[in-house]
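Here the complex is missing a single protein chain, while all its other protein chains stay put.
The block that comes next holds subunit A.
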């Protein structure tokens, strides 16, 4: 089924701030094999000039997925989750994410288009601190296989 184009431009806010913990940064870094001490050891991070543990570049997926699920799960959109694959992903940083950050995420459906038999939907998420400092912008394109057929 074709996706509902009326969703383009709709915006979704994260329900509550995401608190970036040292434990989660270490867990995520270990899971992806990132062994740099600045992701694991606070003393090493401070010695390297960071304010605390540094999150690996793809870390925002941990919390940005859940904040975008509000958009994607809306029955009015017409998305068949069982046919969804990840198409593209991008992270654009204003500054690194550190342990101790409290982050909020605002996601906007920026584009819905058909390519052949597939539907492509792009979400832009603006991630900032609870005090309004911009941290990162992410772009997430999902593909609904056969959606445009």
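Just so we're on the same page, a contact is a pair of C-beta atoms (placed from the backbone, for glycine too) under 8 Å apart; a residue touches a chain by one contact, two chains touch by 3 or more; residues count from 1.
Just so we're on the same page, contacts and distances are computed from a predicted model.
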> Name the absent chain by its UniProt protein name; which of "Carbon-monoxide dehydrogenase small subunit", "ABC transmembrane type-1 domain-containing protein", "MaoC family dehydratase" or "Carbohydrate ABC transporter permease" is it?
Replying inline: "MaoC family dehydratase"
> With respect to the chain omitted from the figure, which of A:3, A:20 or A:39 is a touching residue?
Replying inline: A:39
> Of A:2, A:48, A:73 or A:115, which one is in contact with the hidden chain?
Replying inline: A:48
> Since one chain has been left out of the picture, which residues of subunit A touch it in the full complex?
Replying inline: 24, 27-28, 30-34, 36, 38-39, 48-50, 54-58, 61-62, 65-66, 82, 85-93, 96, 139
